[in-house]
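Selected chains from the complex are presented in situ; the others are not included.
In this document, chain identifiers A and B correspond to the written order of the chains, with residue numbering beginning at 1 in each.
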Amino acid sequence: MGGVIPELTRNHIHRLASAGKRADSRAPDEFRPLKIEKDFVKSAEGSARVHLGKTDVLVGIKMNQGEPYPDTPNKGVLITSAELIPMASPKFESGPPRENAIELARVVDRGIRETETVDMEKLCVEPGEKVWLMFLDLHILDYDGNLFDACSFGALGALTNTVVPASRFNGEDFKLEVEHYPVSITSVKIGSSIFQDPSLDEEMVADARLTVAIDENGNITAMQKGLSGSFTFDEVERVIELARIRGNEIRETIKG
Amino acid sequence: MELEKPLLDENKRRIDGRAVDELRPIKIEAGVLNRADGSAYLEWGENKVLAAVYGPREAHPRHRQDPTRALVQCRYNMAAFSVSDRKRPGPDRRSVEISKVISEAFSFVVFREQFPRTSVDIFIEVLQAEAGTRCAGLTAASVALADAGIPMRDLVVSCATGKADGELILDPGKEEDNRGQADMPLAVVPRTEDIVLLQMDGHLTQEELKKAMRMSIDACKEIYVIQKDALRKRYAVTTEEPVEVQETIDTQIKEE
């Protein structure tokens, strides 16, 4: 995500990668320690703070009532925003969302929307007139790589503790039900090695990135390739297979 | 609400009469603009797309210049009147993301090291949109890059595969896209099968995904022929272009 890395670090990572090794001694398909604090923010309808190694993100959900989109009159509306606040990295400047933040928000958004993680029809109040607007905000606090997965875990985590504030509109509060648990697993390719959960240094050196989301039935629900390198057919296959295995494990942590 | 027509009939014919693995008609013309260094016009089903290339030229603003290689910067834009509900002019989040993934795809093939501090600027204008505009835009831009004489490893070609009524379908049309169960745009370097763009949303099994990738890659090779024809036509009739540019193009095409 933008930024330059010293030549020395770059060479070191490349040299290790050529032997299938990583600077922090992880196995190629090993994630950094993952900790999810749910309901971290009381002012939000749902929230989760995710520590993935030294990456630290806070995801919050706010809900309000408003008009549905004309083409989905009986569905709630999901609006996802990402703020790469300058606190999180010397490279993030304030200002309108840049392409990295936009890609991040859109990938997390699709990961929830397209996979029917939440049944958006349950967020309809009056068809065509009034539905719940669900604002999902990704707040990056400390950036050490792999925001796609950290934010995606945070979004899922926040959804699992979201209470729809219907009492503000003369209704009764109710808990949001999470129907599916698609887990996002990101891998990068450095030389010919594939590493899961890239650190910041690895991201900056990587040739290509591939994020894969897999649900509890083993279906692939989303993919996003990034960076200026390429993957072969076989590499994509391998990335997906490894993601399926890792996804099952992480799903339990998120549900936890 | 009345029952929607199925997307596939009993003979697996699609609503527009195509077979599941059949492309919409594609026409490409190279060298259609005067001011740009290279250009192409493409019709793909009901999509009408123009692509223009400027560069390599000095990158602006200066602090974005890379002292070691050229930037490849794409701006994908939809004309306000290209869709049934008028689109507000200017970039939105969707077009920013598409611009980013297309830029990354071309970064792989352009010999960027030959032109440090410069940028190769790709402009894609969608004049009329049906479905698959990012694939259409990328495919057109590829021809525009060659028309501009930008040194590249090869052309890039893009085509999506989707899923409708439980079957994989090549190159989904608008209604198939809206009502389908998955959409997977892919871009590939035809000679090497390097995958340089890959996105997916929906639900696919691992087996389906592999089959879908294969369908897209095979279709890209068909489209590749149309691209090269467009370039051959362009240089058969033109005499204004400097000789060395022609050679570059010819060489690239012969190499495959």
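As a working rule, a residue touches a chain if its C-beta (ideal position, glycine included) is under 8 Å from a C-beta of that chain, and two chains touch if they have at least 3 such contacts.
Just so it is clear, the structure is predicted and the values come from calculations on it, not from any experiment.
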- Chain copy counts across the complete structure file, not just the copies drawn: A x3, B x3
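Throughout what follows, only the chains that are shown with their structure count from here on.
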- Item | Complex contact set, residues of chain B against chain A | 72, 93-94, 96-97, 99-101, 104, 107-108, 184, 189, 193-206, 209-210, 213-214, 217
- Task: Report the residues of chain A in contact with chain B in the complex, numbered from low to high.
- Result: 97, 99, 102-103, 105-106, 110, 114-115, 210, 215, 218-233, 236-237, 240-241, 244
